[in-house]
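A single protein chain has been removed from this complex, and every other one stays in its place.
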């Protein structure tokens, strides 16, 4: 893991920013480095996946989030934090047969949201599923989907707002911090090529609990990585 | 559901306010509308029940709360948010044989609090009970008690202060947001004639997590209602 | 339980403060009183144990905490809130064969932290253990370790920061308030000679939820005490 | 100054509460004690003035506030924190010829608000006046109006929300804390028979700055009193 | 003044958003309506000025702000909240000979920042000037510069962070709320064609004091407008 310096991001020029991130990440992936990226909103994952797939081909994706971020457009636009994985799917950066969305919930979905995911070929564990099947079975499903070079994208709003208030689109009824940590520890033996923890927003945080959780999740993911590489 | 306009409530004149709420709710219930009411403190439920029982007779009550609100008086007064369901019982607005209090806990009870509830004929699931029997069994008990025209009153302090700090008399050791949502979803096939979500107090809230949870619970209750009416 | 007055503590003179606390606690223990002590940081427990062991001999310890506080030194110093139970062990104030640390977790441990505890003879339930075995089994382990005169020390950071943000070294992935209360209620029939609730830090608190939880835990511990003495 | 014990106030029964406060204050004033009263909202000043005038006759009033609290009714009601000094005027508890309102401002006034005050015979220093004439001239005007037995009522919202955010009806553009202290110190040689500091609301406070200011203003008023009595 | 409905703004597409705002504002200005606009960041003022100048020609500008927003580029980009008035100058939307920046301060300026403003022909009252000359003289300078159709743009960060913490680029040492209100009231007889209050950011606010101040400033500006039109 390497701190690769600033990428000179400019608010208001999203596709321009994508290019800068992608250029920077290309260097990292091509050098065989496994990056740990901190967001920032979820739009940053698209240029990361573009760079990663250049090195590894279509990736297996493990995606923890309250939202699928698979809309065709968001506010009428093709490129932003609500469309990341739809674009990644279209650009064949990820392989839906080996990709899974975990923690989906909330009242903002179109009636076709879940069926759209199935149609694209993604696996899904909604929060309703999770409440029924629990941590251990969810880990099993993730393990059975993940295959080959795998990228993990963790949106902090997958966690309940009680544990992670510092985020932009909180959804009640999410993971506890302990469940989130168990799920991350469940990635043992998965072949990680990179991961990100995104959507942490300090102004909404209280007593820095969200920042603390996010940094611990990065630590846990790094520990899994260290174990896997032994 | 209809937003019926303001009811011109004046701080410091509680019985006067009761009358205004009751008059307003009479119009709603007599028109066959199923109201979703947002508090305000728990005293508002008494005039709502007065209006509802005029239409439907003695009601079945499902009451989620850390406190029973069944004291004979509170601070020496007969009418306020600590006596709502004792008055409703005396005025025969609710039928104790088909009414249940769920989530009771805390250190503020008289030694006779729980026995008083039994003596009046109410069913009870304390938080201690809930911790032992879990969500599914609690839903079964609610379903077995609720009968005929049913009113649901949800005091946000039934939820743990970690998930709902924005309230006036928080009690630790409450429901998680996920458990609260499961319990509400468990009301499927109950014949709802109205519901309220009360005791949300914005100044005590942090990062608006309580407001977010309360609005989601209203959404969940409305969804149950929609399903039941199909 | 008695409020024994102020102990005139001076920031910056820790060993001097130890002496003052010990002198004050000697009077309490020698009078056969069972003290409920509110911290303050965890360093206060050492002089309390010194006073308690003068009366009762080496004590059985039940310690709820995210950290073992058993380092040999902390910031290069022998006496502070990171070394309390190592000093208590060396001074034979506690009997490791009848002492247990519950809730340990976090990323700050030396690689030998857990083995050090075993070597000294302490029992341990880490948060990882707890997640696997649950409340009931943890209570059983505590009951099987506690023996004779028992002191309970509860560091509020044993609880998750969502439920107790108001503390100085929070660790994510801790107990919920309900789990913490169940564990405390599990001390029934243990022969308590004193207890403390420490590390509550108001400036980091939000909506006073930590203060509320801490005062309820003191209430629960006092209730257990009252039950045990009948 | 004496802490006279609790007055058993019940939310929702304002006239009942008035009687309790008045009974309690009667004892204080009749014993020749000069009370320092902490609110609570501004409605408490009416029963205090009733008790004070029983002892001293119609009082001279020095009133610091963003609002005159002289409406004929508020939310359609005669008795609450918006009508205190209109009722006091009607009941002849205060002598308008020797009474002054200092700090009035804000956008909530009826067009006749200021002319109503003149018609009743009150003196007024609006915040607009104050900005022009400054502290020293304002003190002179207060000194020239105050005469004989004088009661001081200080609503913390007279101070700007930057210095006193913890209040229910904040108005921007108020006194700085230093100006407020200078005005209070300007009461030297006024014959005080009692004073209050009201409308401090902890849930809206930040870092306890409002509480700190309010307690310092009580200290300053008490110091003035001590000086005057020498 | 009219609430003209939403303008469907999309984060990440700034020039696209400019067009939408301009189209919407064109309708308002061409109808002879005087708009009161609430930001949002300071970039919104450029499309407003484009629309206004289409109706009125090059405008006189009165700009209250800690920053001049006259950089040639910001983060390497031509169009955003740091370049608004440089673009407006280049596009001849404003007449520098009749435009003035009031309140400039802070440590972020290039060495040529102030000389750039002079070179372009703008008048300036820095906070250092203001501290020396005071409110009345500042009002005189504004009145002597403003001429013909005048637009007022008020960045809330012109006010000190103690009075307006809820903003994105706070600068210490700003106006008090009372000074800001006096300056706004000093616009009497200026021929206003529109105004905005921008850069209010709720997540950074405390106790809603910034929101309260901003809404009062809009009220004051509207009052000036009403007086001027009589």
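All chains are identified by letter, namely A, B, C, D and E, in their written order; residue positions are counted from 1 within each chain.
Methods note: contacts are C-beta pairs under 8 Å (C-beta built on N, C-alpha and C of every residue); 3 or more make two chains touch, one makes a residue touch a chain.
Please read these numbers as outputs of a predicted model, since none were measured by experiment.
Note that the undisplayed chain, when the full complex is considered, contacts C, D, E.
One of D:13, D:74, D:89 or D:163 touches the chain omitted from the figure, and that residue is D:163. In the complete assembly, the contact with the undisplayed chain comes from D:206, out of D:97, D:206 or D:226. Take chain C: the residues that touch the chain left off the picture are 8, 10-14, 43, 75-77, 79-80, 201, 203-204.
Those residues of chain D that touch the chain absent from the view are 160, 162-163, 176-178, 181-182, 206-207, 209, 212-213, 216, 219. Listed here are the chain E residues that touch the chain not shown: 107, 127, 131, 160-162, 165-166, 170, 172-174, 176, 204-206.
Everything that follows uses one rule, which is that only the chains that are shown with their structure count from here on.
Farthest chain from chain A, judged by C-alpha centroids: D.
Separation between the centroids of chain D and chain E, computed from CA atoms only, is 39 Å. Residue numbers of chain C whose C-beta contacts span two or more other chains: 160, 162, 176, 206. Chain contact topology: the protein chains form a pattern that is neither a line, a ring, a star nor a complete graph.
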